[in-house]
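The structure appears right after this line, and notes come after that.
Below, a portion of the complex is reproduced, with chain positions unchanged.
Labels A and B are assigned to the chains in the order they are written; within every chain, residues are numbered from 1.
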Amino acid sequence: MRVGIVNVTGYTGAETARLLARHPGVEIAWVTGRSEAGKRLAQVFPHLREIDQVIAGEPGDAVDLVILALPHHAAAEMAGGLLARGVKLVDLSADFRLRDVAVYEEFYGGHPSPELVGEAVYGLPEVYRQQVRSARLVANPGCYPTASILALLPALREGIVEPAIVVDAKSGVSGAGRSLALSSHFSEVDESVRAYGLDGHRHWPEIRQELQAAIGLKKAVRLTFIPHLVPMTRGILVTAYADLTVDWPAERLRALYQQYYEKEPFVRVVAEPPQTKQVWGSNYCYVYPTVDRRARRLVTVSVIDNLVKGAAGQAIQNMNLMLGLPETMGLESLPIYP
Amino acid sequence: MRVGIVNVTGYTGAETARLLARHPGVEIAWVTGRSEAGKRLAQVFPHLREIDQVIAGEPGDAVDLVILALPHHAAAEMAGGLLARGVKLVDLSADFRLRDVAVYEEFYGGHPSPELVGEAVYGLPEVYRQQVRSARLVANPGCYPTASILALLPALREGIVEPAIVVDAKSGVSGAGRSLALSSHFSEVDESVRAYGLDGHRHWPEIRQELQAAIGLKKAVRLTFIPHLVPMTRGILVTAYADLTVDWPAERLRALYQQYYEKEPFVRVVAEPPQTKQVWGSNYCYVYPTVDRRARRLVTVSVIDNLVKGAAGQAIQNMNLMLGLPETMGLESLPIYP
C-alpha cells in the first residue's frame, strides 16, 4: 500500500518518514514540505539519506492513506480535499481531537472545517481500537494526553479515585518542534527546568475530554495539568495524582493495571518507576501505578517517547489498524538505551 | 572570624569552601575529609586551587564556627564534641531537622545524639531568623524542603488553601552527591527523567513538619511529595499544588506573596514562571504563585540552586546570622546565566 506524508520537514513528519521507510507493509509514495520543496529529503535531514525522495510542494496522487504532520488549522484546511479523493487520513495536529468545537475554538481559534469533527475518531488504540479500524479520519492524540490518559485510565474506569486530578508532566524539547524560538534555544534550555502553560495549555481540554469520557457524566473531572520543559530532546514523563476512594495496597493497584493492559501490544505495567530513556525511539508506554499510603493518594508515573508513541509511532499504529495490517507492523524496534 | 569545614570532599562541602574562600568576614581555618586527608584541596577539586589548604583528617582548633557537611548519623556523632568545645555549628545533614526523634528514627534509623535535638534551630531564616541568631546548633534545611516550604508558606499562613498538598519536585543530579551509584552514572541519567522516592522520601517528614507548623494544629497536613531526577547538574524546581478555599485572582495571590517576602534578601516573587537556571550559582529563591482557575487550585513554582540556597549558601546565611555578620555577606554574587 502507498502512503503520503504531508509536511515532512518538522520533527513529527521526519519521524514518520523514518519509521515508514522500514515498514514492510507500505511504501512512501511522496512527501511534501512547502518551505523546502524541490530539495532531496537528505538535504534537509541527513539521517534520512537512505530514503530516495524529493520533497514536493503539494500532495501527490494514488495513495491509500495520508499522514498529515501539519500545524493545527493547516491540517483542517487540507483534510476535506484529501478525504474527498477517497484517501484515509491520520492527522497529527489537534484539529480533530476535541469533539466539542466550542472548546476547540476557545483554545485554538476558529475551526477551519467543523463539519468533519463529528466523524473523526480519537486515535488512542487502547481506547478506540475498533472505531479506528473503520475510520476515514483519525485524530492522532497529543503527546501529553497519550501519556496522561494511559496513566489514569484503569483507575478512573474502576472508580477507585476521585476525579480531582493533578497531572504534572515533564517533556523533552523536541515536543516544541523545529521552529526557532528563544524557548528552544540551546543555551536557554540546557541545564534548566521550567514550567510553562500555567495559564492553560492546549492539551488540557484534550486530557480532560478523555478522562471525563472514562468516568461518564456522573461527576465532573477537575483537572490541573502543568507541563514542564526538561533539558533533553525526547521523552515525556507524566506524574499523575488523585485521591483514592479505596484502601488498596500498591500491589492490588498494579494488578488492576496489569489486567487492564494485558492484551495491549505497546503498554507495559512495570514493577519499578520507569525512566523516559527506557522507551527512547520506541512505541512503548511504560506505566507504574502506586499508592502514597501516608496521603492516601494514587500516584502513577508513565513514560513515552513523545515523537513515537506521542506522535509518529502512534500514527503508524493507527495507520496499520485502518489499512488492515498487523497493529505492530513497522513498530517492533526495541528502545535504544543508553 | 575563623570557620572550619568538616567533610569538604563532598559537593556541599566543596561548595561551602568555594563561598567561604571569598567571604570578607571570615577565613577558612581548616577543612577535613577523611578519605583524602593529606592531599591539597586542589588535588581533589581543581576549581578550588586558589584555596591554600591541606585536607585534614580531623577537625582542628580555634574556630568560632564549624560547618558540618557530613552524611546523617556521622554529623550527629560529631556534633556534641564540637559544641562542648564552645564552637557554634551549622549542620548540613538531616540529623537535627526533625523535632520529633521518633519520626527521625522512622526515616533515618536510630539517632546518635537525641539529647541535642531540642536545642537545634531549623535554619530557614525566612521563618526562624531570630532563633538562628542566638542558636549554638543550626540544622540547615534540606534542598527540597527549602524550595517547597518557601513556595507554600504565604498561602498556608494566610489560610487560603486546604492542607491537602502535592509537591512535585525536579532536581539536578548533584543533589545525589559525589558517591558513585548507577543512578548517577552519566549514561543512565543523561537524556532521561525519572521519579524516585515513591515509597517515601526522607524529605517528606521535613516538609510536612514545617507546613504543619505554618498552619498550627487545627488541621493535619496531607502531603504527597514526589521528587524527580532531571538531566542537569544543579537546580531544583518545585511545583506545589493545593486546593484554594478562596476565589482569588492570580494578581491578589501574587500581591500576598510579594508582601510576605518583601523584606527577604534572597526570596524574589517573580512575574513570569522561573527557570532553575535563573538562580544558578546564587543564593536566591524565585517564587511564582498562580491560580488554576479552571480547577480552582493554587499552583506555585519555586526554584533554587540546590547546592547554594539548598545547602552551602543557606549554611553561610545562617553562619552570618549566628556570628552577627550582615546576613548577605559573601552571598552577593548574581546568578550565572546562561
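To be clear about the criterion, a residue touches a chain if its C-beta (ideal position, glycine included) is under 8 Å from a C-beta of that chain, and two chains touch if they have at least 3 such contacts.
As the structure is a prediction and not an experimental result, all values here were calculated from the model.
With respect to copy number, the whole complex recorded in this structure file holds 4 identical protein chains, 2 of which are shown.
The rule we apply is simple: only the chains that are shown with their structure count from here on.
With centres defined as mean CA coordinates, chain B is found 38 Å away from chain A.
Across the complex, chain B is touched by residues 164, 166, 168, 170, 172, 187-188, 190-196, 198-200, 204, 222-224, 226, 228, 230-235, 237, 239, 241, 243, 273-278, 280, 288, 290, 292, 294-297, 299, 301, 303, 338 of chain A.
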